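A single structure is presented below for examination.
Missing here is one protein chain; the remaining ones are kept as they sit in the complex.
We just call them A, B and C in the order they show up, numbering each chain from 1.
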Amino acid sequence: MLEFLDPFLKTLQTDSGFWNPILWGFAFVIIFLIAYIIRGFGKQAYKEKTEQTKAFLSGNPEYEKEQMHIKGSNLYWGFMEIMKFAYDKFNKMHNGNTGDYVLWFVIILGIFFIVLGVL
Amino acid sequence: MDFLATLVNHSPALIIAVPLLGAFLTPLIGKINGKVRNVFVILVVACTSFLIALLAYNVFTNGALSADAVTNNIQTYVFGAKDIGTPAVRIAFEVDAMNAFMALIAAILPLAAVVYSWAFMKDETGQDKYYTLILLMTAGMLGMMLTGDMFNFFVFLEITSIATAALIAFRIDQKYSVQAAFKYIVISSIGALFVLFAVALFYGQYNALNMAVIGDSIKYTMLDKIALVLLIASLALKTGIAPMHMWLPEAYGRAPSSVTVVIIGTTLGSLYAMFRMIFTVYGKHIWDLGKTMALQLPQLLGILLVALAILTIILGVFMALKQSDLKKMIGFAAVAEIGYMLLAVGSAIATISLNESGVTVMTSAGQMALKGGIFHVLNDALDVGLLFLVAGAVYFAAKETSLNKLGGLARNMKYTTVFFLIGLFAVSGLPPLNGFASKLMIYESTYAINPILSIAAILCSILLLATFVKVFHSVFLGPKIPKFSNVKEVPKSMLIGMAIIAVIIIFIGLFPNLIVENIVKPASEALMNYGLYLGGI
Amino acid sequence: MIYNIPYFAVAALILIGLYAVVFKRNLIKIVIGITLIESGVNLFLITLGFRENSVAPIHTAGTTEKTLMSLPVPQALTLTSIVIGVAVLALMLSLVIHIYRHYGTLDVRKIKEVDE
Partner (left out) sequence: MSEMSKIVKTISNIAFPLVLIFGLYVIAHGHLTPGGGFQGGAVVASACAMILVAYGSVWTMKKIKEKHLSLFESVGAIGFIGLAFLGLLFGLVFFKNFLLGEGLIFSEIGQGLSNINTAGVLPLMNFAVGLKVIAGLFAIILVMAYATNKLKGGEN
């Protein structure tokens, strides 16, 4: 009766594995339940909306709510700092100059010529 | 002959003709009323999508609707001939499973775009021109994806470029969009001219313009090598493969979002053309290793493409992480996604080798990579398209795209946030959405080919996730910002436009096998069995 | 030999055009470079269709059927390419006008986005 569902429910077979979102969904639900149960074992003394939930900034005064939002460019600051050597080069590449964009095309054309044409 | 069969037989021509006619009628209808025009445009695009669906169904089932014009899953259409399907020295459309697959992508994107534009473009002037150009662009994109004629391909490429450049500069009062459009038209006209040069090289040698005829008679002379180089390099330029990708984030970022969705389709059309050139036009030399020397064409080409692909992924992801403008960031992410497709297909080409019995085969890992790459084309179009529509919705609601100024929008824009989360999960390859299925295929097969490739791909995918988490944090989460406290949810038509794509993403995510078996596998086989395409005309 | 001269012209035109696009800073000169590349490609197409001692492929009352004619197909292709070229040229020039209006300069190094 439900044969028309068969093609929908078949598993995607790859060479060494498989992927079935429906099975994954079941597993997800089970793991979520387990996690929820574990959460139940947490500290009972924790109460919401009391002193406990207030931010503690090493004694500094708390900012206004509007100023607390971390702006986009401040995220991943450490990563950018470490990768600075790469970003310097990348920024130089993306200099917004049309001529340089075409120059890259000519360079790639040359590389392809050398690799495919001569070899 | 009943009506449906006639319609299906003529669908390759009608798919181009309907949007073209619609494009030229739009300014006239626009004189009546804005709403009538919008309904008309949506009807035209819906009609086109319906025709594409018919054509694709007919091709994938090898003539279930009309068996007349289809042989071996290939439907041909010769313009102006006595009878459709007669071989003649005319412009011919040849639609095999790969073309049909690409056309299906091109059926979804413009539909979502025009539905979305209803509200998105409501307050703009020059909407007649906008809709005309969108329809022209759709026609050009579909032409690129369906044509079987080299010169015709060039013409459609240029039609698409011109319409796209004009649309990127649609907000002509913003200086960044004008300069992005100028860069786009310079880059794309140079790319198209080199394609034309390659076409001329073919014509000079084989006296033919039809892809199948050229592929049948190709000899791989020195001139053919030059033509191959020109074709691959210029189509890579048009696709936005690093280090020639710099125009892409600017063009994607500065065009109105509804336009960007269609530009994704045109970019993928160029990518498709590259695959078609490599696998079909040069098919004889990719698959015929007996004669060539120690260093063989598929390996060389594959390694080159994989190197470019890795560069594309890394550059795209790293630059995306750094951006502070929402739309430009998604643009760089789109570059990285293109890298994944090229990685898969390049490594598939590199695995072509002679087996023990002296027959050229692609290893099973290579076939899986090819399937994954083609599947990823569909997924990328949908995921990145959805993200751009969300970015457009954010711009529409808050009139701001800078990540440094936005914040806390999830409070007022619930649906948009949900759509963004769907796009985020899909584009960064998290289960259970569609991006995961195709990326799994790519990782697994490239791991079998060379582990380093797949490790790099996975690492970059994680960075991609980090990028979009940054967007999610800085745009949607966080406290209410006073400037955006009055922001409202976007109008219904924009939500419907996003929902069209989101529903398809979830559907593919839940039933990946259905898509892979019925659509992706025939498409990859169509690329591998070049002989069928050559025999089509 | 004399018939090879157009091919040298083709190479020269394309290279000069690329040089102009890559190294010139004035937007108008970049546009000129693109049209140079385009004329190079068009010249190439036309040259491919030429046959020795042939006449233009026009049927008028005077020509007999047996006259050797150049191939008409490349000429049709060239014509299409010229038509497209006109459209691209018009679009590029109008974009240049708008760029000049916004930036007040035609120097390509100053036409760029600035990250805030």
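Criterion: a residue touches a chain if its C-beta (ideal position, glycine included) is under 8 Å from a C-beta of that chain, and two chains touch if they have at least 3 such contacts.
Predicted model only: the values in this text are computed from it and were never measured.
Peer 1: Considering the full assembly, with which of the depicted chains is the omitted chain in contact?
Peer 2: B, C
Peer 1: Using the touch definition up top, pick the residue from B:Ala5, B:Leu25, B:Leu430 or B:Ala456 that touches the left-out chain.
Peer 2: B:Leu25
Peer 1: List every residue of chain B that touches the chain not included in the displayed model.
Peer 2: 10, 13-14, 17, 20-21, 23-25, 27-28, 77-84
Peer 1: Could you list which residues of chain C touch the chain missing from the display?
Peer 2: 56, 58-61, 63, 75, 79, 82-83, 86, 90, 93-94, 97, 100-101
One rule holds for everything that comes next: only the chains that are shown with their structure count from here on.
Peer 1: I'd like the Å distance between the centres of chain A and chain C, where a centre is the mean of that chain's Cα atoms.
Peer 2: Between these chains, centre-to-centre, one finds 46 Å.
Peer 1: Between chain A and chain B, what distance separates the C-alpha centroids? Give it in angstrom.
Peer 2: Distance between chain centres: 23 Å.
Peer 1: Could you please state the distance in Å, as a whole number, between where the Cα atoms of chain B are centred and where those of chain C are centred?
Peer 2: 28
Peer 1: Of all residues in chain B, which are in touch with two or more distinct other chains?
Peer 2: 182, 186, 190, 250, 324, 402, 404
Peer 1: Specify, in ascending order, the residues of chain C that touch 2 or more different other chains.
Peer 2: Residue numbers touching two or more other chains: 21, 30, 111-113.
Peer 1: For chain A, which residues count as touching chain B in their complex?
Peer 2: Those residues of chain A that touch chain B are 7-17, 19-22, 24-25, 28, 65-66, 68-73, 75-76, 79-80, 83, 86-87, 90, 93-94, 96, 98, 101-102, 104-105, 107-109, 111-113, 115-117, 119.
Peer 1: Looking at the complex, which residues from chain B come into contact with chain A?
Peer 2: By the definition above, chain B touches chain A via 182-183, 186-187, 190-191, 222, 225-226, 228-230, 232-234, 236-237, 243-244, 246-247, 250, 295, 297, 300-301, 304, 308, 315, 318-319, 321-322, 324, 364-365, 368, 402-408, 431-432, 436-437, 440-441, 444-445, 448, 466, 470-471, 473-475, 478-482, 509-514, 516-518.
Peer 1: Across the complex, what residues on chain C touch chain B?
Peer 2: Where chain C meets chain B, its residues are 14, 21, 27, 30, 34, 37-38, 41, 44-45, 48, 73-74, 77, 80-81, 84, 87-88, 91-92, 95-96, 98-99, 102-103, 111-113, 115-116.
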